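Below, a portion of the complex is reproduced, with chain positions unchanged.
Going by the order they are written in, the chains are A, B, C and D; count residues from 1 in each one.
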């Protein structure tokens, strides 16, 4: 065991775990011109420090909305939520998390590099440090060589990767990622999965991760949250106990396949509810 | 070949030139009772008209596909214009131009438009060539406008106290450079520049204050509308009363005039950033100023430049108008109002030309900076439609 | 729980009238207005004091500060009339007089307003048409645009008389020549903004229309025009204000017979500062109302377009 | 009835009372004329209006009319109801200006727009440069009113006996505190408020006839106005569309105007020659460069 792994194991000890996200009976209704849209209803969920939680559920079920509530971008209309023991608003002011949006949301007037350094600038990190970190993050998502390009000169997947690099560039303890790898091919995706896992194992970050890929969810997570269609409800929470330093091989294990099956069943059940 | 494939402009040019050969070139002199001139007596003009007919019909069939063809057309048009001018002044047609003459001008117009059209749609990867083409087009168009002005004024014999021909204005311009320079210095350098900077600057700052403090936004914005809609004619005398006869009062007028466009545009622009981008900044708990500088101001830039451009023309007008209401005896507005009274309309137009030159250059400078600063905006990227 | 809430709402009674006013528009406007008034009074005292002192000296009269302040606020031809002087004058010329009278500011406002609106209408139309041409026809963009800009650098007051004379010579008199000057001034902001606005659609949206082989006309209606709406309204607010200025400028070379501009000038000939200020404020009010109306239209249109407020 | 359009030099005020009276009292109608009076203003150049076909006859000051004639608008004086000039330079006594010798170094307000010629020829006669130098005067283009004097932005301003002078008085500066220089007294008076038409038209006898009826009816109006200054002022007020004029001011103006009117509308050749001489002597930048020819005619007044 390397030193790093020891540290990780310490972090994994149950006694030391504290709730990073604590959600109780959360519900959210959008008022629209033609009546209310019930996006979330009665959501109970605890995300503990060091957890890697994947959210999976049918399109339009409220995954993004839930992440946005956690990030204080949307106000719940009912229930309670706390982040690290404080309100989402306070947590946001403390820059408690990094967020990868479902769309890239790059600023058109900044080059890729300057898009990535944007949060660092805001957090007033020195110039050299900024450039260094941007380099690292861009390298991680395999975008080195594109620093000076502008967003519209990049392909869809490359833009998505740039936005991942931006979220990784500053070292938040909580990562909220909304389908970050949706627009990537399998190889790059596998590569980034691995990188993300490594990062997670190394740093004991807490990750909330929306995905549509069942294998990805199972492979990455310590906890999988399956959601039902509108109004979004949690219909299953599956804990996995693969080690943090898992590799792609686990995808062939029966345990993996079994969990994947359970997730698929949950999803399917949700869908049939709908019809 | 169907008729839709014909080059309609060249067709018009050919037909008009043909008719020009048939219809009388000039009217009848009131004193002598004779027709002033005939095409047949003026070989240059006859050649020009014939050329128009021939080239017009040829290009009607061939189409004007290449830049070279466009150049040929323009060359013919230039020759035609030269002949038209010479007919007016050397053969005494000025004041007596008849239908034949005007048909010839129509023919030239069709040619010029077609030629400019070709060059305007010219695309090249070679930057210098492209720049050259981009420069030639407005200049050619402008020269053409001046030509039409000259011809119409002379052809119809418009009294020069109403509208002098450009040739006369040009002559006056060249002969009065010292006066023009002094006026320019007084009005543009002293009044316009300082007023513009103060007006746009203060409006920009107020816009941010208004944006920052919602109380001000609700309280000041409705009143801001009023202040800047104050009619210049009312404001100018008051400013002269308050700030004296010299350029300071003109600058004050400009401040008031330019304030509102800048304020409205900046406030609108500050709200132009997308929702997703604002959310992004929120996730960084980016403070007000940080969001302002990194997201909202860049997103507002297209609007801000809009105002800067509009104001660049308003400022000049403001200064000149304000000089009608009291000034030392120098300045573009002073000269204009004085020379109108003296019936030196050519001097008035020389000043107007100076104003147009200065204003256009000013505008061009702002537009250039805009292009550099907001090259990311879609309006600078899409070029193919 | 239920009774608890009821008790709470009972005791709190929602926000007070004061806070409601302050969070609306009326409150802040009033506060700013009061601040302006105070400033104005102070300004009036200071600006009028020198001539007043002069007058005392000429009459060999001794004076106290109190008397000075009182007198500076009651001059006949002050450098800066006091707000109440202007208010009285405005009351007399707006409310205390038949609106058909030549001395009624309502009458003069109407004269100016009619050419303002006509000019604004034509100007907006012209501005939009030019922008459409410039955006769609490369030749127009390259050849016309620079000259449109140059046209605006021509001092309007210098050519206004010529416009009036020429139009008069061909028999066009009355409202139209003044409206032409409004048009001349107000089409430009519309053109500039609309050119920008019509070019503001996202590249991908234009590509979408291309895949439908949409005609220029269709792309215009379905994509360009809706995208340009924010730009259009920002410019309309500027244009209507400028249009009013144009209408007033246009009253000069027509012999300034009636209208707010005529009032301003008449005030100016005779050094009647109070009259100038009341005409000026009236013009500002008219402009403000016009801008408010445009803003109201903007909100209506944008709401219909589903823009999130 | 024959149509006549008259373009005034300035806004509706008692300065033009005669024409308004003639219109109001039906003198024009009696002469079988249908007269339209267009007021002028600071942005209206009557020669330009007549050249553009906007008027048949205009009121202008002779210096400006002669200058226009040189510039290609062939104006001809057909009648001269005003015999004397009402222009003067009004100074504050407290500035210490006693005589023209005190002018150098001072700031003077002058009307431009073609009205500066009498001033310029006066200065050139006095030998005072107008370029703002040490020994010269600083000239300001004065607006439409006398504010620069009251606010001491200028030491002297141009005034008319019938108008601006009284505004200074109304502003609370008593006549004793003022020093006025009448152009008439300084020997640089030029003819004001004459009637001018385009030369070409005069070859048409019908036009001459129409004008002679017009001038005759106008003079009838002037005579009536001279006799009934109060009523004339009221007629002017009725015709003022801006509603800005006051009765007191107009009555006073009418009284002063009456002092400038001549006995007949016939142009006095001596006065004409005096005006021309003074203009030709206009220093470095003379108003007119050569003796005008055919700039006046008695054809119209003779037919009356």
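Quick note on the criterion: a contact is a pair of C-beta atoms (placed from the backbone, for glycine too) under 8 Å apart; a residue touches a chain by one contact, two chains touch by 3 or more.
Every value quoted in this text rests on a predicted model; they were computed, and no experiment measured them.
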item: Assembly formula [one copy per chain kind displayed, counts for the whole file]; value: A x2, B x1, C x1, D x1
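Just so we're on the same page, only the chains that are shown with their structure count from here on.
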item: Any chain that touches subunit B and subunit A; value: none
item: Pair of chains joined by more contacts [C-beta pairs], C-D or B-C; value: B-C
item: Innermost chain, taking as reference the mean of every protein Cα atom displayed; value: C
item: Subunit B-subunit C separation of Cα centroids, rounded to whole Å; value: 25
item: Chain centre separation in whole Å, for subunit D relative to subunit C (CA means); value: 37
item: Centroid spacing, where centroids are CA-atom means, of subunit A and subunit D in whole angstrom; value: 86
item: Interface hub residues of subunit B, defined as touching at least two other chains; value: 162, 237, 241, 324-325, 337, 340, 377, 381
item: Multi-partner residues of subunit C (each touching 2 or more other chains); value: 79, 157, 161-162, 165-166, 203, 252, 265, 268
item: Touch-based graph of the chains, sorted into line, ring, star, complete or other; value: other
item: Interchain contacts (touch definition) - all pairs; value: A-B, B-C, B-D, C-D
item: Complex contact set, residues of subunit D against subunit C; value: 8, 11, 38-45, 48-49, 52-54, 143-147, 150-151, 167, 170-174, 177, 240-245, 249
item: For the subunit C and subunit D complex, residues of the former touching the latter; value: 51, 55, 58, 76-77, 79, 101-104, 108, 157, 160-162, 165-166, 168-169, 252-253, 255-258, 262-263, 265-272, 275
item: Partner subunit B, residues of subunit D touching it in the complex; value: 42-43, 45, 47-48, 51-52, 64, 67-68, 71-73, 112-116, 130, 132, 138-144, 147-148, 151, 153
